[in-house]
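There's a structure below that I have some questions on.
A single protein chain has been omitted from the complex, and every remaining protein chain is retained in its original position.
Take a look at subunit A:
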């Protein structure tokens, strides 16, 4: 469960977040949809406590990120963009490292790592160094890292960027599984198809604030359009920076 309440953040001259409020519930996939420069990445960084909001608050499972930073972070699995892999480590070492960082004992971490690697069908590449991995293999490694410690909330920053169809499907299936298991999945994207296919809830962002929140069908109905894409353009008032 992620709550964002009236966040303001200015970076340099730019008002990156301008009174942003939304919430993402457990057992749902929430898409943070917005054109380039809408403040999606800033929002996620603030949510993780990497950026400090000028005002407003964000909480994860009730833990305020500004005051109870470590507890809040423990509830999150992060799939970052870019992935931030260690080229010289193998996926097994990499994933186990993050499992232990999130408080697992080395025994439990080893076990959880083996499970998540086989869940993502990565056994073949599990003991090869990440150097030279394809984009799909990198994505899987990053995904394994994000979910290995079974956090309630999974945050993904532009997860489908640069992926081929097969990798996108793996990702999509996993997100649906996580949803069924009752996790809160929040991902940022500017790809319409992805959001339309996956999300129960869509948070439409522009210029650092929420323009609309609802299910894809609700957004279409509200704007009187047939497709989410048209609804989106109507909502933000421009078609700048959107991938179809």
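To be clear about the criterion, a residue touches a chain if its C-beta (ideal position, glycine included) is under 8 Å from a C-beta of that chain, and two chains touch if they have at least 3 such contacts; residues count from 1.
Throughout what follows, contacts and distances are computed from a predicted model.
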Exercise for review: Refer to UniProt and select, among "NADH-quinone oxidoreductase subunit E", "Response regulator", "Dihydroorotase" or "ABC transporter", the name of the complex member that is left out.
Suggested key: "ABC transporter"
Review point. Of A:62, A:82, A:162 or A:182, which residue touches the hidden chain?
Key: A:82
Review point. Which one touches the absent chain: A:51, A:147, A:171 or A:220?
Key: A:51
Practice item. Can you work out which residue in A:62, A:103 or A:182 touches the chain that's missing from view? Key: A:103
Practice item. Extract the touching residues of subunit A with respect to the undisplayed chain. Key: 11-12, 45, 48-52, 69-71, 73-74, 76, 78, 80, 82-89, 93, 97-98, 100-103, 105-106, 129, 145
